[in-house]
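After the structure tokens below, expect a handful of questions from me.
Only one protein chain is missing; all other protein chains are in place.
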Amino acid sequence: MNDDVQRFLDRLSERNAVRGDEPSWIAARRQAGAARFEAVGFPHRRVEAWKYTDVRDIARTDFVLSDDATFSPAAAAALTLPLEAHRLTFVDGVFAPALSDLGELPAGVQVLPLSQALADNHEAVGGPLGRLTGVDFSAFSALNTAFFEEGALVRLAPRTVVDKPIALQFLSRAGEQPVMSHPRILVEAGSRSEATLIEHHAGEEGAANFTNLVEEVILDRGAILTHYKLQEAPLKDRHVASIQVEQGRDSRYTSFNLNLGGGLVRNDFINDLNGEGAEAALHGLFYGQGRQHVDNHTEVNHNAPHTRSSENYKGILDDRAHGVFNGRVVVKRDSQKIESEQSNANLLLSDRAEIDTKPELEIYADDVKCAHGATTGQLDEEAVYALRARGIDQQTARGLLTLAFAGEVMDLVDLDAVAERVELTVAGKLPERFNLAGLVEAAAALNED
Amino acid sequence: MASQEMEQLVRREYKEGFVTDIESDTVPPGLDENTIAFISNKKGEPEWMLEWRLKAYHQWLKMTPPSWAHLDYPPIDYQAISYYSAPKREEDKPQSLDEVDPKLLETYEKLGIPLHERAALAGVAVDAVFDSVSVTTTFKDKLHEAGVIFCSISEAIRDYPELVKQYLGSVVPQGDNYFTALNSAVFTDGSFVFVPEGVTCPMELSTYFRINAANTGQFERTLIVCESSAQVSYLEGCTAPQRDENQLHAAVVELVALDDASIKYSTVQNWYPGDEDGKGGIYNFVTKRGDCRGDRSHISWTQVETGSAITWKYPSCVLRGRDSVGEFYSVAVTNGRQQADTGTKMIHIGEGSRSTIVSKGISAGRSDQSYRGLVKVGPRAKGARNYTQCDSLLIGDTSGAHTFPYQEIGNSTATVEHEATTSKIGEDQLFYCQSRGISEEDAVNMIVNGFCKDVFQELPMEFAVEAEALLNVTLEGAVG
Partner (left out) sequence: MLEVKDLHVTVEGSEILKGLNLTLGAGEVHAIMGPNGAGKSTLSAVIAGKDGYEVTAGSITFEGRDVLEMEIEERARVGLLLGFQYPVEIPGVKNIYLLKAALNAKREAEGLGEIPAPEFMKLIKEKIAFMKMDSSFLQRAVNEGFSGGEKKRNEILQMLVLQPKLAMLDEIDSGLDIDAMKVVAEGVNSLRAEDRSILLVTHYQRLLDYIVPDRVHVLVGGRIVKSGDAELARELEERGYDWLVEGSAA
């Protein structure tokens, strides 16, 4: 076993020594997680799924666990999305009651910190937790299983509709010693329930922590969930997420995976369409600058007939940023009448930026309509000309079109607060030569008017 | 006269049975330094060649077979294969190209264009590789006049050692992968083509490969070099008799194109695919790579792959030269229990380099097929462009079609586009054809051929017809 793996296991032993008594199933899970992690270690680039992402920076850093949820309220307020929501906030993985406000939840809706859900009734959590994303998902899910303590549990009783979004906010703090956290999110949406979940990652300038998130989403028959994942963590923060979504009959899952921040970000999405008529729509946007590394792996499994999926990821990369997109669509044998569409389009703004993309199709049934595409390339010159013919200079025209490139994903976003935050952030990040900041602010002002 | 010779050769009667009954000079199965020395000695090779082979062998010993492909087959016992098989006596050497097993013969009859006539009619120069040795190269004189060298690689090693030394392994290094290392150690024959500066090869060149003896592997090595402004079009055909056990074919093909040179390489691969239950068939592990070394050089791969139990093959282009062009046009058909993992790599290094990939996959029966491709654009390849179109057609609900396209882009001025679709054969199209009185089988053939048009039109004319017909034969029984 290598030293890096040992260091993490040592941290686990230290933690276990000070932790109080736990239900036996939790202790057993921890052991299984640790054993699995010890056996497989950190993934290296010779493994296909990690070919383009080097996690040595995570493996070699000495992260500690935090118990401190202090965060400046003013700083938190600036980071928090300006929208009404049932909100839970975590600071370095620790629940922060002072920054949380659940407001009034409709009957039949539970939104709880995981620690509280376990204290209330651990047996009710033990069944679903880890059923989808277990220790075999990846080395990181195994590591999470060994360490997990906190996170969020969302339960929607059948037919409940939550009109305000449920927001889970994860804040990362800057400090001397980098901190790691292993949160878990468990969403159980009963039949025909409906909700919007916002998962928001942000933090203090200079934070260089490691969030190792595991997320399980179970949609029962006819349930509808829109899931925003807004990544705005500081540029040295690391984030690895293992996300699995299980969809029952006629359920609908829409994901907006919006990556603007984080130094090293890796998301693994697995979407199992297990019931007939289930639909998944996966939208993604990633913007990389500096030395950011953003890796999105998605996998949609059409396990039942008459299921549909669509996926559209867009990437913009500047400076020495590195983007990875791996979108896999699998149609199982006997899963007939499948429709699947997938596309990934990328723009490189610098010659030192790199994009590696692989849209995969694995089809074992014949009555399917599957298409995918990937492009990396240039702005539409026809559009550049049309803008220039209105007197707009070449660079501003290119800036506008680059912003528009991101806008095509954001146009589908229903939450204005999210759409505006992303648009302003992207406009602000675009190279100065594009001269866009003023324009976007004016448009936003007009919108409020 | 060459063409008369051909006529004579091909008019001979076919022998009974599946296997050409001649006494082979075959080494016992197994691979060690002695085997390699034996091969080298048999071929009368110079010392440097033996050293080159042994170096590859030692690399191979340290390597493991690749496991990343979407293929499922039992481990190959490399010690159970015989690495050399040659007809023993001069007069027993097969004098003809038509010693094809009856099933294949039947196929060609269905095509209406027997291979031998096809060759003669088309005025093609044929180098036939029968198991491990090169049998005959026709039209040698005519080519010689034009300054073109077209001979077996063994002859080339003897007669043109300096050219071979300069180019062999310069595109596909010995240790490139497991199978190239093996091939480099034990290759027994193959073709060598050299087209000097400014020469356009006066005719299509063609090689015909055939595995005959039981338990033998075939490891041919082909090297084609086009000097500045030279041009050549080359076609290889492959076939093997029906056998119960699997046979290994691990070839290496290297192409070198200097400034303004153009190489067109076409393959019609119809190795024995095994029977309906997946028994027997060729394991086809091939490394083909073209090096567009010169500015404005052009390499084009066209392949029609209908045979083999297992296909592992990625004809690639390294686009080093400025404004160089790489192309890959592929039709792959799998039926029965066949498995194919095939595609291409386009490595853009030179400024303004362009590539086009058109891949059409048809999966029927219980077969499994994958397209695997890489488009890589390096930081210096300003303005590089790639367009990839990759379509899969499924016939029947027990086959699989997969697509694994990799794009690695490191240049902001590059334009790379990949489009792929997977669908089943259109029921409304079938219905339309049938309602016009066309049988279902004919309708399928029509639709499939239409699906593959973009690729067929890249084949030399006389082979395009054959390829279409071959496709139909392969898909026989796939519907209904």
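In order of appearance the chains are A and B, and numbering begins at 1 in each one.
One rule holds in what follows: a residue touches a chain if its C-beta (ideal position, glycine included) is under 8 Å from a C-beta of that chain, and two chains touch if they have at least 3 such contacts.
Every value quoted in this text rests on a predicted model; they were computed, and no experiment measured them.
Within the full complex, the chain left out of the display is in contact with A. Only one of A:Val64, A:Leu83, A:Ala124 or A:Ala404 touches the chain withheld from this view, namely A:Ala404.
The residue touching the chain not shown here, chosen from A:Leu105, A:Ala124, A:Ala174 or A:Leu387, is A:Leu387. Contact between subunit A and the unshown chain involves residues 380-383, 385-394, 396-397, 400-401, 403-408, 411, 438-440, 442-443, 445-447, 449.
Following the convention adopted for this analysis, only the chains that are shown with their structure count from here on.
If you average the Cα atoms of subunit A and of subunit B, the two centres end up 45 Å apart.
Remark: subunit B residues 68, 70, 379, 392, 394-424 touch subunit A in the complex. By the touch criterion given at the top, residues 48, 333-334, 336, 346, 348-378 of subunit A touch subunit B in their complex.
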